[in-house]
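One chain of protein is taken out of this complex; the other chains stay put.
By written order: A and B. Residues from 1 in each chain.
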Amino acid sequence: MAGKNERIFVKGNEAIAMGALDAGCRCFFGYPITPQNDIPEFMSKAMPEVGGEFVQAESELAAANMLLGAGACGVRAMTSSSSPGMSLKQEAISYMAGSEIPGVIVNMNRGGPGLGDIGPSQGDYFQSTRGGGHGDYRLLVLAPSSAQEAYDMTHKAFDLAYAFRSPVLILGDAIIGQMKEPIVRRAATLADPAEGKEWRLEGTAAGLKANQKPRAHRIIKSLFLMDGELAGQNMKLQAKYDAWKDLVEFETFEVKDAELVVVAFGSIGRIAKNAVRVLRKQGKKVGLFRPKTLYPFPEKALAKLAREGKRFLTIEHNLGQMVEDVRLSVRRDADSELFCVYPGNMPSPDDFVAPILRALGRK
Amino acid sequence: MPKAKSAPKAAPATKAAAAKPVMAKTVAPKVAAGEELVFTRPASLADRATHYCPGCHHGIAHRMVAELLDEMDLAGRTVAASSIGCSVFLYNYIQVDTVESPHGRAPAVATGIKRARPDTFVFSYQGDGDLASIGMAEIMHAANRGERLTVVFVNNTVYGMTGGQMAPTTLIGQKTTTCPGGRCKDREGSPIRMAEIIAQLGGTAFCARGSLDSVKNIRQAKKYMRQAFEAQTRGLGFGFVELLSGCPTNWRLSPVAANKRITEEMIPYFPLGVYKELEGDATCGSLVSTGAMAGGAAGESK
Partner (left out) sequence: MSRILVTEERCKGCLLCTTVCPVSIIRQSERINQQGYKVAEVGAEDMDKCTGCTSCATICPDMAIQVWRSKKTKKAA
């Protein structure tokens, strides 16, 4: 293990596992699927070393439900998968959202639909930002574009999950997961032993002395049949999602005097940044806006740029999903063009130069 | 939503179910000189009317779980994984910390609980549709890993809450709302015998099938349940007990006739008894040291 502030050279997948470990994650439930296998492999070794638990579950369904069980006990826990596996995890994620159980879920997005391929894709944007499973709920969605961000965001995801009693999703892709680059780890921390003590399940007599009376039993559930009960729960969830608006994070690059702002996230955001750099050298007034939180979406920041008269081009590795959020954000003053990289293709910065120039030229 | 078609009053599990218990509380037991109270509500069982139909055996199974939690002094450190079906409201009756699991996933949820908090006593309580159909993978693998869990499996051969549809344990020829002509072996397969299957798995420490149709069988079933609890508390492995139970409403029978059906039709197909019992010793360090060691066999099967 690297010392403090020492740069280590790791894959994005490993950075995620390290971020979890250093944030005090003590249970990991996994299932093999490419391109995220480095995460369970790392955790199968790391968890026993810190007295934690690693379970290779019988399916993604089971792994996500194990996360639900561990989260209900107030223990920092994580599961990871990739797109086809994420479809299976949606069941438990919906229950976790409905019954307010914290947990961290990682999706290293691969090409779809169906089995697709094992290459990168952003095709799960809708699934990630619209809840993903049945019912009306949202997840906090963090989208890293480097190994360091993968580490930092995963670390932070645990704090957010417990602060809001909610599942938090890390949305990467095969590029982020498989790319190797330097990161700096923070000092490992332990979860606060009191974390979740107002609601977590541990037995009614937990922490009591022999002569103390057990507390009333706690029920963590998402079934609300009494009149008005479910509406109340949904209002409570909505208030929570509203409160998330302050958590918005994004990166801007060369937007100040830009006529055209390229909006892209994750690995595509990083590739687009290089294209913007190339074009800036040619004197073109283009910039980059990269959402780091996909939900909540940085709509106010985009709206402000639209008010300033900027135009937008959304580039994403799917058939056009985030572009809907961009258009909603800028709708009063602008629109957004769209350039799609079809899942199955691996883009390079050069691929983006021409479409950006085309969009810049159209007025 | 569940439908109670014919049958006695109480609708199976609906709003009324979760509704406030307006019923009078049980009379506080007063004991006169020369007598002793030999049967009363266990402390872990809530003093409220259940939503179950008349003659439904969930109430008996609930009571026995609560009795064992009290007798074995486990209630204060228990976390339960409730399942989907009529017994989803387990937490309204058995007063222990409980998390609701998706349909069939209780053994996976329970695995997460036990791994996260190995010092807790963890049980799931599941019906036949939940456990033997949609949750088959989860129950098999939790047992096979030897998770230190106890599973109470209530087999009444139908999906009760949703209106009596065919279950994996529905007997050949038995009529349900989705096999109105009777279950046909060629089309719908044979009823699954879970106790026999679970007994075959390496991590299972105790596995038995009891029945709730008679006083004698109920008392025997409780002994099995105790052993299934002990498989966990002694760190031996996975504990499983199947309980043959009646569903008079969906069987379209009176409670008395339903009990007779268990005796005459179910028990011959689902034989009662212990299917696996590991001899083990809780002092065997390697066996119980960590959750990560789950799966180690504790001894030979009897």
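Please note the rule applied: contacts are C-beta pairs under 8 Å (C-beta built on N, C-alpha and C of every residue); 3 or more make two chains touch, one makes a residue touch a chain.
Quantities reported herein were computed from a predicted structural model and do not represent experimental measurements.
One chain is not depicted; across the entire complex it touches B. Seen from chain B, the chain kept out of the figure touches residues 8-10, 22-24, 26-27, 29, 31-32, 34-41, 45, 49-50, 52-60, 63, 214-215, 218-219, 248, 254-256, 259.
In this text, only the chains that are shown with their structure count from here on.
One inter-chain figure worth recording: chain A and chain B are separated by 38 Å, centre to centre, where each centre is the mean of the chain's CA atoms. Those residues of chain B that touch chain A in the complex are listed here as 14-15, 17-19, 75-79, 81-82, 88, 91, 95-102, 105, 108-117, 120-121, 137-138, 140-141, 145, 290-292. Taken in their complex, chain A has these residues touching chain B: 26-27, 29, 48, 53-55, 57-59, 61-63, 65-73, 75, 77, 91-92, 95, 99, 101, 201-206, 208, 214, 216-223, 225-227.
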